[in-house]
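Structure first, then comments.
Shown here: the complex without one of its protein chains, the others still in place.
Coming up: subunit A.
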Amino acid sequence: MEFFVNIDWPEILRATRDTLLMLGGAMVLTVVFGVPLGVLLYLSGKGRLAANPVLNGVLSLVVNILRSVPFIILLIVMLPVTVLLVGTSLGVAGAIPPLVVGAAPFYARLVETALREVDKGVVEATQAMGGSTFQIVTRALLPEAMPGIIAGATVTAIALVSYTAMAGVVGAGGLGDLAIRFGYQRFQTDVMVVTVVLLLVLVQILQMIGDRLVARVSHR
């Protein structure tokens, strides 16, 4: 078999674009929902600023349920909700809701962990200066936890790359979809190789950007 004969480069380009769109869209919304959720998980925790066992218990349960459902199942269960939200379950738009529901709880836990790593003394000092809870979160906790929050975003973005591949199964398109339909189902090994290499490059780039950003905001 001659290599690269099956490769339809415009198709690859379109798939790459779709993957990046899914990733970008899902990542933005994951941060939008994940950070506040992580902050709430942290604040409502035992001994924290707004300790609330009931709220913490409920949030924690919801997060754990969403995290324990295998993503492939979540994709299918989410279908009606997705149609309701974006009008279609297909393509980039149809992939984003399940991606966000899958990734945001995961990211929220990473944000919560990063916040817990912040020295309690910093919170105490900000309180002693007359800071309100909102100021403590936005001016002290989040900036202090930024290296962990960005590192968590990197991990989440990379997890999202593999989620987008799975989303291909329900008609989302993208590189993963290409790999499955052509590389696997039609035995076009070259398509498989090219898509996997592209995904690998994407992951490498994400990790590199993440590491650089962490280094920039880290002052320990």
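In this section, contacts are C-beta pairs under 8 Å (C-beta built on N, C-alpha and C of every residue); 3 or more make two chains touch, one makes a residue touch a chain; residues count from 1.
Throughout what follows, contacts and distances are computed from a predicted model.
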Query = For the complex's missing chain, which UniProt name, "Rod shape-determining protein MreD", "Heme exporter protein C", "Cell division ATP-binding protein FtsE" or "L-beta-lysine 5,6-aminomutase alpha subunit"?
reply = "Cell division ATP-binding protein FtsE"
Query = Which one, A:T30, A:T82 or A:T126, makes contact with the chain that was left out?
reply = A:T126
Task = Write down which of A:L21, A:L59, A:M78 or A:A140 is the residue touching the left-out chain.
result = A:A140
Message = I need the residue numbers on subunit A that touch the omitted chain, in ascending order.
response = 119, 121-122, 124-132, 135, 139-140, 143-144, 146, 217, 219-220
